[in-house]
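One structure coming up, written as structure tokens, with questions to follow.
Missing here is one protein chain; the remaining ones are kept as they sit in the complex.
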Amino acid sequence: MTAVASDKQAVATPIFRARVLPAIILAAFALLPPLAMALDDSFLVFFAIRVMIFAIAAVSLALILGFGAMVSFGHAAYIGLGAYCVGILAENGIWEFYISLPVTLLVCGLFAAVTGAISLKTRGVYFIMITLAFGQMAFFTATSLSAYGGDDGLTIWGRTEVFGSSVLSDRTTFYYVVLAFLAGAWWLCATLVNSRFGRVLQGARQSEMRLQAIGIEPYTYRLVAFVIAGMLAGISGALLANAAEFVSPAYMTWHRSGDLIFMVVLGGLGSFAGAVLGATGYLVLEEVLSHVTEHWRLIFGPFLILVVLFARGGLMGLIPGGKRHE
Amino acid sequence: MKKLLTAAVTAAALGLSGMSAQAESLKIGFLATLSGPPAALGEHMRDGFLLGVKEAGGKLGGLDTEVVIVDDELKPDVARTKVQGLLERDNVDILAGVVFSNVMMAIYKPVIESETILISGNAGPSPIAGKACSPYFFSTSWQNDQNHEVMGEYAKEQGYGRVILMAPNYQAGKDSIAGFKRHYDGEVVDEIYTKLGQLDFSAEIARIADAKPDAIFTFMPGGMGVNLVKQYAQAGLKDTIPFLSAFTVDETTLPATQDQAVGLKSGSQWASTLDNAANKHFVEAFEKEYGYAPSLYASQGYDAARLIDGALKKAGGKDKEALMAALAEAPFDSVRGDFKFNTNHFPIQDFYVVEGAKRDDGKYVVNVVEKVFDDQGDAYAADCPM
Partner (left out) sequence: MTLLAVQTLNGLQLGILLFLIAAGLTLVFGVMDFINLAHGVQYMLGAYLAVAGYGLTGSFWLAMLLALAGSLIIGLILEMLVFRHLYDRSHLDQVLATFGVILFLNEGVKVIWGSSPLTLPVPEILSGSIPISDGLLYPVFRIALIVSGLAVAALLYVLVSWTRVGMLVRAGATNAQMVSALGVNIRRLFMFVFGFGAMLAGFAGIMAAPILAVEPGMGDNLLILAFVVIVIGGIGSIRGAFMAALIVGLVDTIGRSLATDIARLLFPPAAANDVGPAVASMLIYILMAAVLFFRPSGLFPARAG
């Protein structure tokens, strides 16, 4: 390839990655309910809600994993915490979103602040394992909550209300609410990354010493990012509780934390569009393959290996102009 | 990505074509845990159900029957999504199966609210038997507490004055211990709650040997039970402290525990040696079809298919009102003998103590020791407003 061509791509790429691709993806999600109606397939909407909820969690993980090199292996704990906030409040007769949303943010933010403050003292694999440890503690706490069903989980006999009205019970309305949260989380994370805060975060990934030399302590920046990611994942958990109308410790197993990491890596590190595509690809593939054969993992396993070996940069690397050039 | 979307759209289109099925056919969604370590239970239940369908010539109640089998992966939210697909995309007439209570609790509300008939082949959590019972729900198994109650009653009858109870630390484990204590009136020396998925039980076994109870009662499903039974026998306690259990010694675990589980007692509503014509036929046909010995889970799956077959015949078609009325009368010969539905649509049936045994052909099965309860209903039926 000539120098001119690669220059051109380098110019076109950031705009495509930052503006065009997100617009395409969000528009596709926005157009899905009418399409599903045309196809007379209401399940498609239900399934896409699940995809978007996991996409929110994946975006939040991509913030710390892709831009701060913090591989959290306990991220599912926040999904569970968010879900339990909604479930436990509902069980006690509190359905209003203006209570349950702040409570979710507060609980998840606190948990992230405390565990993050400890975890961020470690690096690399040690960080992976200490976040796993905190995730496991949350999981075992939830299984022993016998007042709220313990391992059997907790059925939520309704949906979160908005000023007394149960508009969220309508599937299409709920769909667009989830989409709005996804767009909001995506926008927030993208804005953060492009701000001074984000540059410090990414700078710390490359050279911590250089930052410390100019008087910036990366620890604080990491912790703030970790807390924000935890709160966003908590929102996805609150939405999941509403979508499934059920809360269970199974939401926070380490397998689920692993799934989230795979979604982000599958999509392509260092890109929120990648996280959304990764979550979508992972869940769609799982759904489609499980209809093909009971032993779908025999196909899915090698697929993961092939993606790693041959599609560097994940799904984003397969999209023309989607690859990041560093 | 394009390919994935095409695949998704194709799947959607397939779903659409499924909806235009003719009225005289029957579509059943069958949800079972078919992956991970507990997959054996789901496979037994599924194989039993499919045997029942096959014996009806693929036509339950004379209707062309299609069974859509779905793996819930033992993840409640995955189960919920897949069930929604069965309800909306496959438009199933009946949903059957479900091994685990947490999966049942996750799917119960949407299934009932869609007014679809739900037939449990295994899970029987207490809310469904009591306050949250529904006319759309039927069980061909038991309420969760019952097989544990059997052992509590048996321990009382045997005069075991001091027992240790042991179960994994999760809801089903706590329910199991509560169930045992419902009829037991002796002294509970200790309640031990173990880790879910625990591998090594030597600490608990040492504690049991130290306390020297008259018997222990335990609920250790799946691989945990295999580990416990092996280690209990290896520690020499099998012959000194009687081992009472539920869902621990059955045909799903006996291939792994073999002689170490022979003689260990368990509570059950079924055993392969139950003496009735339906059961003899079932055990023989099942082993011929699949080459392994059926367990209680298989018998429950088989009964579910036979129940649907009988009710459809009685109702003369799949009109929902008529079918539900027919189902409630349980018009079939259960492999467990006596079977009728309680007000909460859980069975009223007999319960037995069974024990692990080696058959003449070398296969390991459970045999009946004695009948403990006759025509027994569950403790929650009174709370059911139906």
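Side notes on the structure shown:
Every chain is named by a letter (A and B) in the order it is written, and numbering of its residues begins at 1.
Just so we're on the same page, a residue touches a chain if its C-beta (ideal position, glycine included) is under 8 Å from a C-beta of that chain, and two chains touch if they have at least 3 such contacts.
Every value quoted in this text rests on a predicted model; they were computed, and no experiment measured them.
Here one chain is not drawn; of B:T65, B:Q84 or B:T253, the residue touching it is B:T253. Considering the full assembly, B:A39 is the residue among B:A39, B:L264 or B:A330 that touches the omitted chain.
Against the chain not displayed here, chain A makes contact via residues 65, 71, 118, 121-126, 129-130, 132-134, 136-137, 140-141, 143-146, 254, 258, 261-262, 265-266, 269, 295, 297-298, 300-305, 307-309. Against the chain not displayed here, chain B makes contact via residues 34-37, 39-40, 43, 169, 174, 191-197, 199-200, 202-207, 209-210, 212, 222-224, 226-227, 230-231, 234-237, 240-241, 252-253, 255-258, 292.
Assume only the chains that are shown with their structure count from here on.
Each chain gets a centre from the mean of its Cα atoms; for chain A and chain B, those two points are 36 Å apart.
In the complex of the two chains, the chain A residues touching chain B come out as 39-44, 46-47, 50, 143-144, 146, 149-153, 155, 157, 240, 244-246, 248, 250-251, 277, 281, 284-285, 287-288, 290-291, 294, 297, 315, 318-319. Residues of chain B touching chain A in their complex: 1, 4, 7-8, 11-13, 15-16, 34-35, 69-71, 74-77, 80-81, 84-85, 88-89, 101-102, 105-106, 108-110, 125, 127, 169-172, 174, 196.
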